[in-house]
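Shown here: the complex without one of its protein chains, the others still in place.
Up next is chain A:
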Amino acid sequence: MTALSTETTHAGRTAGIPFILKKAFLSACVALVLFSLMIGIRTEAGSDGQLTWWTRFGDLASIVGLVFGGSIVIELLRQWLGPIGAEKLVPAPVQRSLSLAGRFLGPALLVFTLLVPVIFYNQRYILDLGILVLTYVMLGWGLNVVVGLAGLLDLGYVAFYAVGAYSYALLATNFGWSFWVCLPLAGMLAAIWGVMLGFPVLRLRGDYLAIVTLAFGEIIRLVILNWQDLTGGPNGISDIPRPTMFGIPLDNSDDGLAAKLGIDYSPTHRIVFLFYLILALALLTNWVTIRLRRLPIGRAWEALREDEVACRALGINTTTTKLTAFATGAMFGGFAGAFFATRQGFISPESFTFQESALVLAIVVLGGMGSQLGVALAALTMIGGFELFRSLETYRMLVFGMAMVLIMIWRPRGIIGHRAPTVYLTKAQAISSDLVKEGHG
């Protein structure tokens, strides 16, 4: 936490060693006060309900020392590199070639994804991870419709994921309906909830919208948690039926797929099937989004994102525009939820917390709002990165939070780039969107 060093030094000012030392010393002082009580002293509830505490001055000293050293290093780096800017870190020719490569990256990535189950057939872990990443790719693409295209900040997206998951789980366990019947139903129910959320928030924008969607997500989670008779409350729903390949179960029974094809049964068959299932669902999301973007409704979404007042002045019905964005995004969230339920076989409210919403939102924004490839790459990086820290369970969210802050400071418009409106009145200017900031353009 080099609090003091985030301030940009003015260009052209040469700061000497005393300046750097003073800055580092101040940072260390701030760190000392910040961490003195929280790190220096550890409390714990004892067995008889009494609080015990002990000191950890060693840890405190090392953290303060780290801040001091880190501040010096950052300041030196800053003087050496000059003011940090995205243009400087990624030189223009590299950026150009990257965007050229981007045209081939998408198809290449798709081909690789299609081949993953073939290459890693015997590595269950990689297949599971692939399914997880693809689930988040799908969620990211779904939320991208709401946030990236229509510019409506939704912090409760996980609610639709939950609605989809619980719809499938309840329909399948209570009525025994198959996955293929429940999937569209789950999507439809989630879309209905999206419209229901859409109505009250039609008049809101910006931060109000964010907090209302956050509250909505919490309401859904709390109702699921407390409606014990229907949802099982905190115990969740277990024994959710596995999906069948259009009626053919993927198990070890006589009418299973393995028996029908006359090959040996292996549990990997089901994993591979799930992999292709979520890939298909994700690609469906992508395809629908790209198609919609070319239709009047998609263009209305982008107009809404760019300027709501101008959008209304042009005669676009913002009510239907917002509602369709919410409904479309929610529907894909519902599909993903139904898939999640069938993959896990067990769901509980714990899977649908605000952290999940924030993770999906972070994927969309870090990937670059509106950019399909960006979202996919961000999902791969974030979920993969998350996996790397799996052994450090408690530090994982800490690192995740820090990464979110740092990336936002470094590239507020997303790492990979964002999508400009599809249609322009005039020819698009060839300047980076990062240079045109709100209120300064």
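We adopt the following convention: contacts are C-beta pairs under 8 Å (C-beta built on N, C-alpha and C of every residue); 3 or more make two chains touch, one makes a residue touch a chain; residues count from 1.
Rule of thumb we're sticking to: contacts and distances are computed from a predicted model.
Novice: Leaving aside the chains on screen, match the unshown one to its UniProt name from "FAD-binding protein", "Branched-chain amino acid ABC transporter permease LivH", "Lactate utilization protein C" or "Cytochrome c domain-containing protein".
Specialist: Checked against "FAD-binding protein", "Branched-chain amino acid ABC transporter permease LivH", "Lactate utilization protein C" or "Cytochrome c domain-containing protein": the hidden chain maps to "Branched-chain amino acid ABC transporter permease LivH".
Novice: Taking the full complex into account, find the residue in A:62, A:97 or A:226 that is in contact with the omitted chain.
Specialist: Touches the omitted chain: A:226.
Novice: With respect to the chain omitted from the figure, which of A:211, A:248 or A:284 is a touching residue?
Specialist: Candidates A:211, A:248 or A:284; residue touching the omitted chain: A:211.
Novice: What chain A residues would touch the chain not displayed?
Specialist: 1, 3-4, 6-8, 30, 33-39, 41-45, 49-51, 53, 147, 153, 200-201, 203-204, 206-208, 210-212, 214-216, 218-219, 222-223, 226, 309, 354-355, 358, 361-362, 365, 369, 394-395, 397-398, 400-405, 408-409, 412-413, 437-440
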